[in-house]
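Below is one structure, written out as structure tokens; comments come after it.
The other protein chains are all here in position, but one chain of the complex has been omitted.
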Amino acid sequence: MKKILSSTPLIMLIFSVVVLSAPIWLAPLGANYPDLLQKFAIFGIFAVGYNILFGLTGYLSFGHATFLGIGSYTAVWSFKLLTMNILPAIILAMIVSGVFALVIGFLSLRRSGIYFSILTLAFAQMAYSLAYSVLTPITNGETGLQLTQQDPRYLDAIAGIPVKDGLPSTNLFGTLIKSMDGYFGFYVAAVVLIVAFYISLKIFRSPFGMKLRAIKSNQTRMKYTGFNTRPYLLTAFVISGMYAGLAGGLLASIDPLAGAERMQWTASGEVVLMTILGGVGTLIGPLLGATIIKYFENIFSALNSNELHKIFDFLPEGMENFMVTVVGPFVGEGWHLTLGLVFMIVVIFLPGGIMQGISHLFGFIKRIFGMGDKPAPVDDTVNNDSVSKGGAS
Amino acid sequence: MDAILIQLLNGLDKGGAYALIALGLTLTFGTLGVVNFAHGALFMLGAFCAVLFNKVLTISAKVKDESITFFDAYKETPYLELWWGDTGATIIDYSVPLSILFVIPIMLLVGVIMERGLIKHFYKREHADQILVTFGLAIVIQEIIRHFFGANPIPTPAPDVVAGSAAVGAFFGLNENLVYPWWRLIYLAFSLSIIGAVFAFLKYTTFGMVVRAGMADRETVELLGINVQKRFTIVFGIATVVAGLAGAMYAPILPPDYHMGMDFLVLSFVVVVVGGMGSLPGAVAAGFLLGLLQSFASMNEVKAIFPGIDQIIIYLVAVVILLVRPRGLMGREGVFED
Amino acid sequence: MSNDKTPTLDRRGFLKASVATSMAATAPMFFMKDAFAKGEAFRNSPKADAKTITLGFNVPQTGAYADEGADELRAFKLAVKHLNGEGDGGMMNTFKPSALKGNGVLGKKVEFVTGDTQTKSDAARASAKRMIEKDGVLMISGGSSSGVAIAVQGLCQEMGTIFMAGLTHSNDTTGKDKRRYGFRHFFNAKMTGSALGPVLKEEMGTERKTYHLTSDYTWGWTQEESIKETTEGLGWKTVKTVKTPVGAGDFSQYITPILNSGADTLILNHYGKDMINSLTQSVQFGLRDKQVNGKNFEIIVPLYSRLMAQGAGKNLQGILGTTNWNWALTDDGSKAFVKSFGKEYGNPPSQAAHTCYVQTLLYANACEVAGTFYPPEVIKALEGFKFDGMGNGKTEYRAEDHQCFKDVLVVRGNDKPTSQFDLLKIVKEVPRSAVEYEAKVFGGDLGPYKV
Partner (left out) sequence: MSTTPNNILEIAGVNKTFGGLHALSDVNLKIEEGETHAIIGPNGAGKSTLLNCCIGRLIPDSGSVTFNGKNMIGMAPHDINHAGMVRIFQTPEIFPDLTLLHNVMIPALAKRDGTFKFNPFKSLASEKAILEEAHATLADFELDKFHDQLAGSISRGDKRRLELAMGIIQHPKLLLLDEPTAGMARHDTNRTIDLLKSERMSHMTKVIIEHDMHVVFSLADRISVLVRGNIITTGTPEEIKNDPKVKEAYLGESEDE
């Protein structure tokens, strides 16, 4: 039973169904509109990739948004210079961010622990500052890199694609998918997410992934066991950098704009928070973390007293007003407060992030119904893969 | 030449501020082994103690503005001045330095509550967890401050006598254009004395010796066993007070707003790490080094050669130092490396 | 005219309904890029029998401009109230020529949704997309920075939703990045320069040496360029222009070189927190007490915002700058608005609030004039629209670049404030003719009506 549930094809099947049906089951939460669904998928990719570095090796990078930003810039430049087809844009985004990750990773991985973190942070801050100001000819600074009608788009010109009035839209081979607008964008991102998740799953369950986890557990031992740990770390760094580049490229593919703020330290911090919130080193956790943070950012921030009244409509009037008054400070402009509280509550009560809460919950259910050793669905590997806590430093 | 001199002074001034802000952070790192992302928020809280003190002192009577009927204006003269005359006015004028008396107990209380209530449960947890919980706390503190004070910066002036500039150049018989704000000179002196006081405390008291032993080897502290918990609380309290003092005295230079802590957070981390984790002299040295370099990198002559260098100099130097010296300027092996 | 349109609205309404009900399903029509599908149905077009329409107010609710955003939101709510015929009507009573009836827009009650731009392009676009995709808004307004305005404006062009910009001062918004679907009521750096020119000449003569500290990003650069153009036109010399990083906090290292530069005028091309900090610190460095070249050293802050100016406190007193609007204006429109806003919220409106209120009314009016919500028609109604009674005198929405042309206020930090709101004193209302320029100087392309 356990074996079947943890088999890769089954996990992938369940995962794909869950992801692709998101527009349906997210409807009650008011989160089923295209833009947010796209953000879920894209930041999910970012977090899943980040987890390959942080979750497996324990190296806490504070500069991964740099690669996301570089991916976005690369993709937009591909739209400007080459073609509006998203495939070359995304591939180029991954290559270019991979190259940057190789250089930054090579230098930063000469140090470990917090020294590594600060090195990545320093590189990221330099990239951000330069992109915001001095590199404006490449990045268009604060406004962000945008498409214009006059862009050359050499490949499209060669292919004889006519220039229309207004800005062209990104597409996949012109006819296959005409535009990345709306749900199309989501489904493209969702398919990429499924592939990205599959690769992450394979890495987690490969000897390579096990070695990365061993590095996290005891790097000194790895060296005396005959492994050169630096190339392993660098590979993980570059893979996660390319995931970030992929996410950045997708962001630009769906909405062709790339801004420097995507590379700010707060953006790098966000992916760290997503990963920890969901559960470091678990397969699904980072994805959950990304979803929760993006949900707060987009839905909680938009609630105002009008909407609250609608939500609490079912209560008697006195209660309704009371609830609106109580909840009011935590939504709308107060959404940061709620997010801060969620961070604290999760980390205080669930040291392993939300995934730990979920596995506790399944344990609880099991106990109540006196069921056997049936594993938690979807992500059985979580239990094996999750990091053990305590004893740090 | 004059330009270099004044940038030197400016660099020292900046360095003093950086060192002071980083001091508490490195203390928490070194002794408690906690990565405190709420340190910036504590700095901000200190500044808002000064703001609050000023606001309380300047409470004045509401008057109806006759010309416009919908809002209340406030009388020019606060109650304090009405009651105590010139004495009251002087107290208001000196509200920022006086607020120190008020910052110390408040921040100590905040520190103790924070350590007892939250931080102590995170000593044995992973750094990632420490980051998440303190970052969450920082956001919560920020939002509470915003709720009461709004998002805009609040002017918190220095006393009138020191609001202007000191003729530094004339004093040393140099170019008389060489002036420097009094308050910044005071801040430099203030940070040096606080740094000195913390060092003296650690060096010449038995308590300090235990703490230093702890910074050198955390396990030893635990083995000592005698009231280690209490000492940790006090150390955290000291770190909080230092952060608060740094913030309160900074208010005249940078009108405080709820987000100022986050703006300083990254910088203070860079200073601490460049100095070497857990090394107090390292943090001070790194503070001054980065302050001076930033000052000189901002000179027009330098920027003409390297455009944008002033924006990245701190990070560039951090990268170079960390690549050349594995543990920063004065860090020791094994601290925060896993 | 509106009667003629009714059947079309019906058909559109039907299409809209079918789209709406097929949410989450895979109906192929959902994947159409075109905002205007068959017929003249357009994105979020309201059903004929719909009682309400929704507008989207996208303002910074967190971050440095949160207070400004909160004030914008107050103005929007007030505007919605007035449009729906509640309250005292505010500037609806002074606005002319007005087609507004006080029964909503085209007989439909106005509702609104809000969102947080965080003063970040990505967040602002995400928020705007949510409004368009989820909440079905017809128009988006708000914002407190040019980067955000340009980013959202670009998005709105693609989505076929009208964007009525809030506070944005960069020349680019209606210059090289102008869009058919974007409209700006606020003034810009170019107009600031033109307005300041005569006052500077009058007060400081023609022989000055200026030193610029400029925020190192697009808005800073355009303002520096515009001010330089003006001052050099007066015969002033520019000693040095220095770029400062955004959010530097401590500007001392950029201020110290000024002391020895031989300049006698400092121009701070900073906004928001940067402006407060650089101004506070410049004053601490004794710049205003200095005598250079036999003249008093002067500081100029070309773009003022009263809300932000509060943070600079006394340092602001006597310093010249410009503003789009000030609550102390005494024309009927301003008075009506200040009264209405003050009664509602207990404090006077900021210029950001004013511009957002006006933008909302202008959009509603354009819909009434066009007799439809169909964006191309509404745009045509706005383009070249001339109006008065909105607080800035006679105003025109220029068709070529969607920039409003109106009088600009030159103000000075008040040295004897009578209340905590009385921070700026109006020095001069520079007439519209003095700040006008040709649309083509900035280039750019509005793009198509239909997207």
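Which chain is which? They are A, B and C, in the order written, and residues in each are numbered from 1.
Everything that follows uses one rule, which is that a contact is a pair of C-beta atoms (placed from the backbone, for glycine too) under 8 Å apart; a residue touches a chain by one contact, two chains touch by 3 or more.
These figures come from a predicted structure and were not determined experimentally.
**Student:** Indicate each shown chain that the hidden chain touches within the full complex.
**Tutor:** A
**Student:** In the whole complex, not just what's shown, which of A:10, A:87, A:155 or A:199 touches the removed chain?
**Tutor:** A:199
**Student:** From the list A:180, A:194 or A:214, which touches the chain that is not on show?
**Tutor:** Only one of A:180, A:194 or A:214 touches the chain omitted from view, namely A:214.
**Student:** Of the residues A:106, A:227 or A:362, I need the one that contacts the missing chain.
**Tutor:** Touches the omitted chain: A:227.
**Student:** For chain A, which residues lie in contact with the unshown chain of the complex?
**Tutor:** Against the missing chain, chain A presents residues 8, 199, 202-203, 205-211, 213-214, 216-218, 220-229, 231-232, 235, 239, 384, 387-388, 391.
Just so it is clear, only the chains that are shown with their structure count from here on.
**Student:** Starting from the defined contact criterion, work out which chains touch chain A and chain C both, please.
**Tutor:** Under the touch definition, chain A and chain C have B as mutual neighbours.
**Student:** Cα centroid separation between chain A and chain B, in whole Å?
**Tutor:** Chain centres of chain A and chain B, defined by C-alpha means, are spaced 34 Å apart.
**Student:** Which residues does chain B have that touch at least 2 chains other than itself?
**Tutor:** Where chain B meets two or more other chains at a single residue, that happens at 308, 311.
**Student:** Which positions in chain A touch two or more other chains at once?
**Tutor:** Within chain A, the residues that touch at least two other chains are 129, 133-134, 336.
**Student:** Can you list the chain B residues touching chain C in their complex?
**Tutor:** These residues of chain B touch chain C: 2-3, 6-7, 10-11, 13-14, 17, 65, 68-74, 146, 150-155, 157-158, 163-165, 175, 177-181, 183-184, 252-255, 257, 259-260, 263-264, 294-295, 298-300, 303, 308, 310-311.
**Student:** Along chain A, where are the residues that touch chain B in the complex?
**Tutor:** Contact set of chain A toward chain B: 54, 58, 60, 107, 110-115, 118-119, 121-123, 125-126, 129-130, 133-134, 265-266, 269, 272-273, 276-277, 280, 329, 334, 336-337, 339-344, 346-348, 351, 389-393.
**Student:** Which part of chain A faces chain C closely enough to touch in the complex?
**Tutor:** 23-24, 27, 30, 32-36, 39, 129, 132-134, 136, 140-144, 146, 148-149, 165-167, 169, 178-179, 181-184, 251, 255, 257, 259, 261-262, 297-298, 301-302, 304, 306-307, 332-333, 335-336
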